[in-house]
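As you look at this complex, bear in mind that one protein chain is not there, while each of the others sits in place.
Take a look at chain A:
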């Protein structure tokens, strides 16, 4: 599995890199409990999948990605989806370059929550500062789907957000998600501009 992933990344121009000197990208994962935020973070940072207990507070992970000529150091804030931690989450999404609002395509409730998260996020972020991506996770469970691809896409379009369905379990669409964040031509330029300011 990890073989495939590494190759996949190489093909698409993404490469992992051990250097610490890099551009800093702060990324935050938001969404209700159990939608798979930690699994996405784990897939992203270690390319593994394992069922995890609910996150306590907020977990911080880093991952260095080599993107063409630039090296990006992703700092991932994996927040707990539980309500009791909501009071502190603004700390994590404030100043984030990318915010992934995650829902579970097999749970309509989580989709509704995602919309609340988007509203909450709107209050906090300055347009142009944060790239918001709506992520429908668990696409490996099509039989239990409650939220259609179209619904997700149109919600994203309405808000002018990026949209992606993924599976942290199978790893499907994960590279695409990274690329969406990292190298969408238009957004890449914006990210690069932002990064200029945050050069480490």
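Rule of thumb we're sticking to: a residue touches a chain if its C-beta (ideal position, glycine included) is under 8 Å from a C-beta of that chain, and two chains touch if they have at least 3 such contacts; residues count from 1.
Basically, contacts and distances are computed from a predicted model.
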UniProt protein name for the omitted subunit, picking from "Cytochrome B pre-mRNA-processing protein 6", "Vacuolar fusion protein MON1 homolog", "Protein kinase domain-containing protein" or "Cyclin-Q"? "Vacuolar fusion protein MON1 homolog"
Looking at A:55, A:137 or A:173, which makes contact with the chain not pictured? A:55
Even though one chain is not shown, chain A touches it at residues 33-34, 38, 41-42, 45-46, 50, 52-61, 78, 80-91, 113, 116-117, 120
